[in-house]
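Of the protein chains in this complex, one is absent; all others appear in place.
Chain nomenclature is as follows: A, B and C, assigned in order of appearance, with residue numbering initiated at 1 for each chain independently.
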Amino acid sequence: MSDSRTTSSPTFADVNRDVLRTLNPPGNLYFAWMCVVALGLAGFFLAWAGQVWWGMGMAGKRVPQMWAMYITTFVFWIGIGHAGTLISAILYLFRARWRTSIYRAAEAMTIFAVMTAGLFPLIHAGRMWFAYYLLPYPNQRTLWPNFRSPLVWDVFAISTYLSISTVFFIVGLVPDIAALRDASTGWRRRIFSMLALGWEGSDTQWRHYRRAYGLLASLATPLVLSVHSVVSWDFAMALVPGWHSTLFAPFFVDGAIFSGFAMVLVLVLPMRHFFGLHAYIQDKHLDAMGKLILVTGLVLTYFYICEIFTSLYSGEHIEKASLFWKVTQTYAWALWTMYFCNCVAPLILFWRKARTSPFVLYVVSILVLIGMWFERFNIIVPSLGHDFYPYTWGIYYPSPTDTAIVLGSFAFFLLLFLGFIKLMPSLSIVEVKETIPPPMREGPHAH
Amino acid sequence: MSGKAAVGALGVVLLAVLIFLAISSWSRQSSAADAKPSVQPINFPHSVHVGTYKMDCQYCHSEARRSEYAGLPSVERCMGCHKIAAADKPEIKKLAAYHADKKPIPWVRVNKLPEFTYFPHKAHIRANLKCQTCHGAVETMTTFGATTGPRVTNDLLYLVGLKPGGPPLSMGWCIECHREQNAAGKQAPLDCVTCHH
Amino acid sequence: MPTETVLGVFAHVDTTVRALEELRAHGYHDLTVYTPLPVHEIEEVLERGRPVSRVRLFTLIGGLTGIASAFLLTIWSSLVWGLVTGGKYMQLGSGGISGSSLPPFFIIAFEMMVLFGGLATVIGMVVLGGLPRFRPSSTFDPRFTNDRFGVAVHCAPERGGSVRDLLRAAGAEAVQSR
Partner (left out) sequence: MNRRDFFKIVTASGAAAASGGCQQATETILPLVVPNDQIVPGVASWYATVCRECPAGCGVIARNREGRVVKLEGNPDHPVNEGALCLRGQAALQGLYHPDRLSGPSVREAGGPAKPILWDAAEKLVAERIGALRAAGKGRAIAVVSQLETGNLGALLDRWIQALGARPRVTLEPFGYESIRAANKITFNRDAIPHYAFEDAEVVLSFGADFVETWLSNVNYTRTFTRMHSFRDGRAGTFIHVEPRQSLTAANADEWVRNVPGTEAMLALAILRVMVDEGAADKRFAEAVAQVDLKRAAEETGVGLPTIKRLAKVFAHAKPGLAIGGGVAVTGSNATQTQVAINLLNAAAGNVGKTVRFGPDSAYGKVTPHAEVAALARAMAGGEIEVLVLGGGVDPVFTLPSGLKFADALRKVALVVSFANLPDQTTELAHVSLPDTHWLESWGDYAPREGVLGLLQPTMAPIRDARPMGDTLLRIGRVALGAEEGKGPLPWPTFEQYLKAAWEPLVKGQLEAALRRGGLFGEVAPVAVTAKVTAGEPAPAKLEGDAGGLTLLAYPSLRFYDGRSAVSSWLQEAPDSITQAVWDAWVEVPEETAKKLGVAQGDMLAVKSPHGSLELPAYISPTLHPGTVAIPLGHRYSPYQRPRYVAADLRSLNPMALLPATADATSGGLAFMAVKVTLTKLGTRRPLAVLQATHDQDDRELARHVDLRAAREQALRGKGPAEAHVTMYDNQKYPGYRWGMSIDVDACVGCQACVVACQAENNVPVVGKASAAYGRQLHWMRLERWAEGSAAHPMNMFLPMLCQHCEVAPCEPVCPVYAAYRTDEGLNGQVYNRCVGTRYCGNNCPYHVRRFNWFQYEFPAPLEVQLNPDVTVRQLGVMEKCTMCIQRIVAGKDRARDEKRSVRDGDIVPACQQTCPTKAITFGNLKDDASEAAKLARSPRAYHVLDEIGTRPSVTYLKKVVREHA
């Protein structure tokens, strides 16, 4: 991938054209991917239907691993869902301009990841047809959810996160949809007109818009940090050795950012390649992303060390036994895979050439995603497998049902994302324009 | 294009599975059967027995004071009066036929609580509760019927801020009464597992 | 009073800014400026002397409502049954509320604050920005969402001519009356 196309700066009209070009009718490759997605989704829903019909026993769970791959994948997707809002909110507040070309895709990824994650509590519940009991709705029995339960905190945190991310996303989209509206005809135009809410880009609209956007960003920032903290408390609030740790909140947030950025790269690099967006997603963007992955990876390594250290230093027999078992016994392969993927693999990003090489970045990102999935797996399955009570120690084996659902969740995510890139501008027209020099009759000057 | 066909087929499969999920989920929602005025094998008018002849409920439902169930009168007990009383009426002839065949009368159940609910009549009779409190104005019913148990519409009304009160034999309705009794100094349990075990 | 609206279409930021400066200098304050993106230079001219957007008030009220309703919901609903879990409880007795399980409620309060605050912010933006708009305003041109800037001046009909001249002089590509 050459840098030749990035040399001359595009104009505002180029931006509109380039971005709108991504919405052209898709080619065969796209449909080939859709077929893969269709297969995955069919497996996903059939497995789910089987599980509802025959019971949770279709999934490989047991005593003591009453939670296993569903919650693993749930936390994984929630983690993925962190990069988007982080990029759009925190980096917005820090005025990191390199965010502009990737933030739309990242935000979409966030929403879809959270939606995917949101399926898992349903899939996971033994009686999902009563899942609405978790919502605080007034009813004749005067029964309410237990606000002391971390799962109810999850309900609040995740639904708030999904709502605010969606709002943030839509607010960002409005001016772009207006541009879309003005560039399209027929029924598309009618739909876009409705979605654009009649946006015109007048000065009044812009001033409230800018203020609202800033406020949303400042609300979303603590939210991002809180969501994965709350998810981490699902574990930290429990007694299970290997879960009961105050370290978990920052540990999870960092891991979430780490995996989120990896997922952004996994999605953005092919987009850049296939849509020819090299002018907007430049090497400096990749470099910045690579640095972030490196830093969060190093922080994560620090947390791993802390985890082991506290467990050893505590002198707590059961904690130590749990750790020792994880490191050396049945699931040791998963633990060492995780250490390799999350601690060793990102180290290559110390090297600048690696940070700007799409291939290396892609490989590292995939490894990071694998590693982060295994991190959640290692927290859940081996910890439960060797906890307080030796009588019930046991090994969890995934069943075809769990496997189909976990793989199917990736198909579900891809369906949403692939659909999105063909329906909505996956680069922010407005914000990309902000990064290129505005048109000046007197010639460009420093911005 | 095969891809488009696949996407279409996927849509159909997904729709089918979603409908399946919805139906199977809904069918597992164990709600109490809401029985409308029922077609009974013998048209038994409570209004005549309770209203006109002022019979005590427990004369027929004699288990109520000592058992979880109120009980139904044995065919023998029905015949105790109806050997003579109104013996020529067509409905009573049906009763006599059951008696002659030594067959129980297959009454259709009207009041039904879900299987996970333990409701002892005994404790409520001990607390001097009137049968009509729960079963309605039986003395006016020519055909006994009741619409009982929780209803989705009821929860929806609560959701929009109305308080229609619990429908009869629903949990909210039980609880309301138990709370009132406790406020009046009686001991009506409010512990979940007293009724759900 | 009848007014005339004059629309100038610009291709460049600097010409737009110039036109705005000129218009302000000539006392035209009833302006609508269309830009495909928020432009710092243009905002600088327009925001001069204007109060800060009231959207933040919406955010504040929304956030406070969220906190209050979260505490109301959690505390009240805990008291309805007063159930004990894990040795923690909150019960309403003759001596007031006994037991304490307050700390987890702060989490709910935080989430509700963000949710209500965020939603209120958007409502604020929509209301204050005059959205949703079902029919395009008369001065809007589809190019304004692409690469053109528009300055619409609302003035008395008799001053229309001078405004047109002013806009043209500033460098407008086209000047129209709407």
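FYI, a contact is a pair of C-beta atoms (placed from the backbone, for glycine too) under 8 Å apart; a residue touches a chain by one contact, two chains touch by 3 or more.
Since this is a predicted model, take the numbers as computed values, not measurements.
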Contacts of the hidden chain among displayed chains: A, B, C
Given A:Ala49, A:Ala96, A:Met115 or A:Ile318, the one touching the chain that is not displayed: A:Ile318
Touch with the omitted chain, as defined above, among A:Leu151, A:Leu416 or A:Met440: A:Leu151
Contacting the left-out chain in the complete assembly, out of B:Ile92, B:Ile105, B:Cys134 or B:Cys174: B:Ile105
Contact set of chain A toward the excluded chain (per top definition): 54-57, 61-64, 66-67, 121, 124-128, 130-131, 133-134, 143-146, 148-152, 155, 234, 237-240, 317-318, 321, 384, 387-394, 397
Those residues of chain B which, in the complete complex, touch the missing chain: 28, 30-31, 33, 63, 66-69, 71-77, 98-99, 102-109, 112, 114-118, 120, 122-123, 126, 191-194, 196-197
For chain C, residues in touch with the removed chain: 81, 83-89, 98-101
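By definition in this document, only the chains that are shown with their structure count from here on.
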Interface ranked first by C-beta contact pairs: A-C
Gap in Å, rounded to a whole number, between the CA centres of chain C and chain A: 29
Residues within chain A bordering two or more other chains: 142
Set of chain B residues in contact with two or more other chains: none
In the complex with chain A, residue positions of chain B that touch it: 1-4, 6-7, 9-10, 13-14, 17-18, 20-21, 24-26, 28-29, 150, 154-155, 158-159, 161, 164-167, 170-173, 175
Residues of chain A that touch chain B when the two form their complex: 28, 30-32, 34-35, 37-38, 41-42, 45-46, 48-49, 52-53, 127-130, 137-142
Of chain A, residues touching chain C in the complex: 11-13, 16, 136, 142-149, 152-153, 156-157, 159-160, 163-164, 167-168, 171, 175, 178-179, 181-183, 197-212, 215-216, 219-220, 222-223, 226, 230, 429-431, 433-434, 438-442
